[in-house]
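Step one of this worksheet: look at the structure below.
Removed from the display is one protein chain of the complex; every other protein chain stays in position.
Every chain is named by a letter (A, B and C) in the order it is written, and numbering of its residues begins at 1.
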Amino acid sequence: MFSDYSMSELTAIFAMQGFAGLILFSVFVLMALGLAIIFGQMGVINMAHGEFMILGAYVTYLLSNFFEAYLPALFSIYFFIAMALAFVVSGALGMFVEWAMIRHLYKRPLDTLLATWGLSLILQQVYRSVFGAREVGVTIPDWMIGSLPLTDMIEIPINGIFVMVLAVGISVAVYVMMYRSRWGQQVRAINNNRVMADAVGINTAWTDRMTFAIGCGVAGVAGSAFTMIGSTGPTAGQLYIVDTFLVVVFGGAGSLLGTIASAFSISQAQSILEFFLSGSMAKVLTLLTVVGILMLRPQGLFAMKLRK
Amino acid sequence: MLDYNNPNFVLMVEGLTVSFDGFKAVNDLSFYVEPNECRVIIGPNGAGKTTVLDLICGRTKATAGAVAFKGHDLLKMREDQIVHAGVGRKFQTPSVYEDLSVFANLELSYPKGHGVFGALFFRRDQAVRERIEEIAEMIFLKDHLAQKAAFLSHGQKQWLEIGMLLIQDPELLMLDEPVAGMSVAERKKTAELLNRIIADRSVIVIEHDMGFVEDIATRVTVLHQGKVLSEGSMDRVQNDPKVIEVYLGH
Amino acid sequence: MINPFTHKYMNGREALGFAILAAIIFVLFPLVLEPFRLNLFGKYLTYAFVAVGLVLCWGVGGILSLGQGVFFGLGGYCMAMFLKLEASSPENTAIQSTPGIPDFMDWNQLTALPWWWEPFNSFAFTIFAVVAVPVVFAFVIGVAMFRRRVGGVYFAIITQAIAAILTILIIGQQGFTGGVNGITDLRTLHGWDIRTDEAKTTLYFVNGVLLFAVLFAAQFVRKSKLGRLLIAMRDQEDRVRFSGYDVANFKIFVFCLGAAFAAIGGAMFTLQVGFMSPSFVGIVPSIEMVIFAAVGGRLSILGAVYGTLLVNWAKTTFSESFPELWLLGLGALFIAVVMAFPNGLAGVWAEQVAPRLRKLWPGNAAAPENTPAE
Partner (left out) sequence: MSENEKPKNYAGMSRRAVLAGGAALSASLFTPKFLRAQDFPTAEINTTGLAVTDDTVTIGILHSVTGTMAISETGSVQAEKLAIEQINAQGGILGRKIEYIQEDGASDWPTFAEKAKKLLVNDKVASVMGCWTSASRKAVLPVFEQYNGFLYYPTFYEGLEESPNVIYTGQEATQQIIAGLDWVNQTKGAKSFYLLGSDYIWPRTSNKIARKHIENFMDGCKVVGEEYYPLGHTQFNSVINKIRLKKPDVIYAIVVGGSNVAFYKQLKAAGIDMTKESPILLTISVTEDEIRGIGGENIEGAYACMKYFQSLDNPNNEAFVSAFKEMWGDDMVIGDVTQAAYLGPWLWKAAVEKAGSFDVDKVRAASPEIELTSAPEGYVKVHENHHLWSKTRVGRAQADGQYEVVYETADLVEPDPFPEGYQ
């Protein structure tokens, strides 16, 4: 298929295609980080993860309207405020959900799956009642739209760069939080041995709540960022759920690095396949490969081998 | 080369090694168990005692070494095949089926109907019932057959688990801390039970309670950092300066 | 407490439970419901097949599959293929560029029937395939997963991904599968018009009989040693393994059995509703089917049927009068059944209703099914 093109054209395309893969990678990382915290560290299956993301998107939508109407001068930077607010709002909802629901279910992971699925239905209906069934259009500041021409032929989407920077930033933040802070130590201690953690004076209830809230908050930020590249509607969250879970599981639950590595491999596979095959078949092949590998290596790519 | 059919030993472990991410929990371990022997494995925490049992019964896969049991290469077999070959294993924390009655617990361990369809069409006939009652008598639970296992005391659960192994009549029985959490009276009864059991088979026991070890042990193996530190009769081991150092030293 | 020394397939109370359900399905519904509603209940009951399978897999065996829609769908598609071929006789399809093949194939420029459609000209083969195709599929998944000891949450997520893959495939291969519209406009079964009220009533009864066959089979499994083993495996998998059982085989078996049940339900669905589409294969219907079992009481075979009927009836009723409330209600139901009533209707019955009934009417109380522990 490439015989008709000049060398420079091909270079340009491959560069951009590589970039497309990186954007997809960043999207996967953003989707999966919140879940990796919640599922990996707490063992909770949050099927409402997508709805937490959409909550962040709606926050962004409301804020964009607010700034357009009352603070047009600051419109160009509203997006940062929106992301911060999305974190707070989704996190607060997460905190409430943990308190009302999740904390009663820590010993029944499959039941958290059903309960959070119920939660996702409720949230969808709430969004529909509040914001209407239609998708809402989120206005993005002008500077975030468009592309940077690197050469004559290579153009890099600005929102792609933004998503990538954000993915790196949040990954680093989460890494620091989980592996370099006292709080992260506590979370991991609880994950390893809840009773012991309790006994040595870690406030497990509070730590659980914060972990869940932060996971949801990160989802909210992801949702906020995705208003640049995707749709915001009551049921849009469901589009993400299968991909997100596969990324986390494929990476090996409990391993942040694994999640990132798995996001990288899945995104590259999908992006390359999409380039050479039709979109649907690329998707099917990617999913099949992931499921196939998971069957061969159920603990995921990066799970540690532990004494049982 | 290990002679898998050596009739002098029931179990032969040679050069057994397992490493978890580089950490060698069991390191080039060898020991031999004779018929009708009661071997007690002792050692400080983290010595690799439970891991050894895990390796023998197939719960953990070995990195290197050989385990021979009556001509079988246990390292190549699945857990259930190892059980069928005649190795029984009791876990450290009593694991019985709490939702089922004592009777059903024993029945599930009865060595018949182990295939899918065998289980589906398994009939609870006279022979089954008699055998279960016989075992129940032995493990002091004859009056508790109808009870849900969840309601048994900790010690009774330990006995039940031993009973679940006995009903299979294994040639090698491996017990991980069988008297942990038992009262003094219960310990005595358990020692009695074990002595009766040993008559027909070999037993490997992990235990910390030295009094209890003295009551039952034919020979003792001391593990330290995944290796054999000392082996022999109770007396000999107790007087081995290396053992004394590990237990009392530093 | 059940006498541990007897081992009966069904005790008196369970027999009464079966009898009451039979009376409801075979007498009460046909008497009080007009044909339209009866057909609707027939459709609900096809989901009960799935729910009963889930009771065995999930409630008893602890294996939560979020891909039961796959098996329901495969069974349904097998039946739909046969019916579609019958509806696509050369006379019926004379206006097509290639008469004699299903209309959607013609629209997609297929000029001959794909080879794997050919066997579905035979009704005997179709009946065989309805069960065999999903079971083989389940077997492959089961062997791959359970042999490698994938369980719990991972199994749930992977089955969910499989449901997603199959949906994309069916929709994408529309020339062979009818795509997103599904296989529609099914008319006759061996010349017998399945669209008439009489036919639908007949199918309702066939469906009922099959459901009872499945219920009896489930009861047999539940009461067999295999049933107790499943419970044992759910709680102490290692102990079972070290009692000399090959745990994977039992899981594969019960997963295949659940698939077979779901497939029969799917085939009956196709017959009663008159079409099959990918919207029953995906994630959402698969999870909804789990809630049917959960509402009934995840350990209760009969509860699964009541749960299915109740949820679907509520769905129809609510969505007729308060469509916007339905999702809220369904969501709340998921949460309530997990948090407040983990044993579902059967639990409520056994803990709340039955004791009171017994007080009112000593010695003669009927329970649809008792709580499990044996």
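Quick notes
The definition used in the following text is that contacts are C-beta pairs under 8 Å (C-beta built on N, C-alpha and C of every residue); 3 or more make two chains touch, one makes a residue touch a chain.
Note that the structure is predicted; figures quoted are calculated from it, not measured.
Note on the chain not shown: across the whole complex it touches A, C.
Here one chain is not drawn; of A:Leu24, A:Met164 or A:Ala197, the residue touching it is A:Leu24. Interface note for the absent chain: among C:Leu113, C:Val273 or C:Val338, the touching residue is C:Val273.
The chain that is not drawn here is touched, among residues A:Ala48, A:Leu113 or A:Val138, by A:Val138. Across A:Pro72, A:Pro149 or A:Gly169, the residue that sits in touch with the chain not pictured is A:Pro149. For chain C, the residues touching the chain absent from view are 34, 36, 39-40, 43, 95, 97, 103-104, 106-109, 168, 171-172, 174, 179-182, 184-187, 195, 273-275, 277, 279, 316, 319-320, 323-324, 326-327.
Residues of chain A in touch with the missing chain: 5, 9, 13, 16-17, 19-20, 23-24, 27, 125, 128-129, 132-140, 145-147, 149, 155, 157-160, 228-233, 235-236, 238-239, 270-271, 274-275, 278-280, 282-283.
Note that in this section only the chains that are shown with their structure count from here on.
Common partners of chain A and chain B, by the touch rule above, are C.
Of all chains, B has its CA centroid at the greatest distance from the CA centroid of chain C.
Rounded to whole angstrom units, the spacing between the C-alpha centres of chain A and chain B is 47. Chain A and chain C have centres, each the mean of its CA atoms, that are 34 Å apart. In this assembly, the C-alpha centroid of chain B lies 43 Å from the C-alpha centroid of chain C.
Shared contact sites, meaning residues of chain B that touch two or more other chains, fall at 59. For chain A, the set of residues that touch two or more other chains is empty.
Here chain C touches chain B in the complex through residues 1, 3-5, 7, 220-221, 224-226, 228-229, 231-232, 235-236, 238-247, 249-250, 253, 372-374, going by the rule given at the top. For chain A in complex with chain C, the residues that touch the partner chain are 43, 45, 101, 104-105, 108-115, 117-126, 128-129, 238, 241-242, 245-246, 249, 280-281, 283-284, 287-288, 290-291, 294-296, 298. For chain B in complex with chain C, the touching residues are 57, 59, 78-80, 83-84, 88-89, 91, 95-104, 107-109, 111, 113-116, 119-124, 129, 145-146, 148, 161, 164, 168.
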